[in-house]
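As you look at this complex, bear in mind that one protein chain is not there, while each of the others sits in place.
Just so it is clear, A, B and C label the chains in written order, and each chain counts residues from 1 on its own.
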Amino acid sequence: MLSKVRSTAQECLADVPDGATVLVGGFGMAGMPSELIDALIAQGAKDLTIVSNNAGNGTVGLAALLKAGRVRKVICSFPRQTDSFVFDELFRAGRIELELVPQGNLAERIRAAGAGLGGFFTPTSYGTPLADGKETRVIDGRGYVLDYPIKADYALIKAHLADRWGNLVYRKTARNFGPIMAMAAKTSVVQVDRIVELGELDPEVVVTPGIFVSRVVALGAAHPTTEAAA
Amino acid sequence: MLSKVRSTAQECLADVPDGATVLVGGFGMAGMPSELIDALIAQGAKDLTIVSNNAGNGTVGLAALLKAGRVRKVICSFPRQTDSFVFDELFRAGRIELELVPQGNLAERIRAAGAGLGGFFTPTSYGTPLADGKETRVIDGRGYVLDYPIKADYALIKAHLADRWGNLVYRKTARNFGPIMAMAAKTSVVQVDRIVELGELDPEVVVTPGIFVSRVVALGAAHPTTEAAA
Amino acid sequence: MTYVPWTREEIAKTIADDIWDGAIVNIGIGMPEMVAGFLPADKEIILHSENGLLGMGPAPAADAVDPELINAGKQPTTVLPGACFFDHATSFAMMRSGRLDIAIMGAFQVSEHGDLANWSTGKPGAIPAVGGAMDLAAGARQVFVMMDLLTKKGESKLVPECTYPLTGLACVTRIYTDLAVFDVTPKGVSVRARVEGLSLDALQGLVPVRLAEGI
Partner (left out) sequence: MTYVPWTREEIAKTIADDIWDGAIVNIGIGMPEMVAGFLPADKEIILHSENGLLGMGPAPAADAVDPELINAGKQPTTVLPGACFFDHATSFAMMRSGRLDIAIMGAFQVSEHGDLANWSTGKPGAIPAVGGAMDLAAGARQVFVMMDLLTKKGESKLVPECTYPLTGLACVTRIYTDLAVFDVTPKGVSVRARVEGLSLDALQGLVPVRLAEGI
């Protein structure tokens, strides 16, 4: 019997090795897999490459992982925020590497890994400093930059509901990077508000097919849980 | 007020010019926009390039369009079927051009157009005769073929429900090429079973956001219409 | 002659009035956010939020905030009837494939060719951050820039060539400033409107780019 359900966040992340590349979902706090990040901090893997839209806020979640000195490199689109002081300090001290990627190229590079592609030509960043050193090409009169997939060992994702095959539905704008990160990682780990019985999710409304999901763990909701909201 | 709703299939296709590239959805009869194809036949545009998974069955739909001598070229993955005699005859007579594309590369090339990419490296077809004459590259030890987007002037699609903004949901395996074809065409025309009020489609379950849809027309269902099936 | 620059509210209202019925619009973070408050009620304008929402509504009441329903500025938002959610790949596919009618963005500089610089001052030691600016620049059919025409030091931000790091090439189609509104055309920069009391000659005196009217 196929079951991707695990009991704890710890169990989901026990095998993350040092040096792993880890995709971390979320845009702002929406879709941020906070409990999985906490479990990763507790687990102890170091020398990580973290791929996420931002580079941590305040002193919790990603920022806490960075603060613990466990991240070698961050690949993101927008590390600079009013409360990104943990990253700022590490970056200014030269203690963390940054690869800055335009948000849409970041999404497409993650998606390309999940689609098994070797690379793609994107118009975004053509003619800008973020294309420096990259291969470019004019196709049909328009300039493009060659970008490569971001393949990852793990993805940490937050979704709304899952079944034991790993089928997922998300909630509102918490969907953001979840579907593409699930596709792109060898092992995709998903924290959900609730596990439902197989067959409870309408086959028409599943957003991430279970084939892209390795492990799911129910950790409760971080949003209003009225019936209307669910 | 934004409304993509049109009254007739004819109205949806009145402006198709000679020489247009037209994406036609469907896999087998599931998702086949038969009434739109009939309207295209009636409309009279010729010298068309048709992009579809197959090249017509029997004497109706795509086969009828081909039979009417209106198609210059077919781009598809599987033209040879037990009842594809119309295509077979035109092809053997040298009266129609065929570009054969593996099914997944066909889907990805359509999707690439819809995602505004200039091209992508795919592992599929590497080392085979279908890669002859194409640029190839070994990336991270694996061989890839460079494929280009299939941009189209029109897409003819069948979905289940639409609202006036063009948001779509599909039904079962009739979804197939619909979502990516809607993205890839300058003008995407969708026949649906039924138009619903704005707000009736749950924002979580819309499959094709209305932004990718130009015109919708309600033409009734070609499947069981019990409440359970809807 | 003396003249009074347009206020930010006036600029925002001008932009809002220029958006057509049925347009799909992405409103950038910062100064452009003011445009949302002036969208005319008699037009149906659909707002795109690049984190994965089309059909965005106004900010919610304080007691209706949902932490999983936010906009690209990470502020709580709402949805209108007809809205839908989608993932990041789909959201940026919308941009890149030219489905957004208008993106409204701030700028450090715009060149006479429509090159845009709005993501980095290039200052050494600054933390670089780009977000979706380059994707919007490359993808939106029209890029409307909203900015003051002059820096605090009185230098024109409309320039022959940008000196700040570029966001995108030849992407800006219109520039709304406190002193004038410009169209960037293949034939050059055309003055679409000026504040009352500011002559074309006087405006030309402020801007090191050849200006004309009615191009």
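For this structure, a couple of remarks:
Everything that follows uses one rule, which is that a contact is a pair of C-beta atoms (placed from the backbone, for glycine too) under 8 Å apart; a residue touches a chain by one contact, two chains touch by 3 or more.
All values derive from a computational prediction rather than experimental measurement.
Note on the chain not shown: across the whole complex it touches A, B.
Contact with the undisplayed chain is limited, among A:P17, A:G44, A:G69 or A:G199, to A:G199. Within the full complex, the residue among B:G28, B:G44, B:G69 or B:G220 touching the omitted chain is B:G28. Listed residues B:T8, B:T59 or B:T128: the one in touch with the omitted chain is B:T128.
Take chain A: the residues that touch the chain left off the picture are 1-2, 113-117, 163-165, 167, 183-184, 197-199, 201, 203-204, 206, 209-212. Where chain B meets the missing chain, the touching residues are 27-31, 77-81, 84, 87-88, 91-92, 98, 100-108, 110-111, 122-130, 143, 170-180, 207, 222-224, 229.
Definition applied: only the chains that are shown with their structure count from here on.
Farthest from chain C, judged by the mean position of CA atoms in each chain, is B. Separating the centre of chain A from that of chain B, both taken as means of CA atoms, is a distance of 32 Å.
For the pair chain B and chain C, the distance between mean C-alpha positions equals 35 Å. Measuring from the averaged C-alpha position of chain A to that of chain C gives a distance of 29 Å. Across the assembly, chain B contributes residues 115-117, 203-204 that each touch 2 or more other chains. In chain C, the residues touching two or more other chains are 85-86, 89, 92, 95-96, 138-139.
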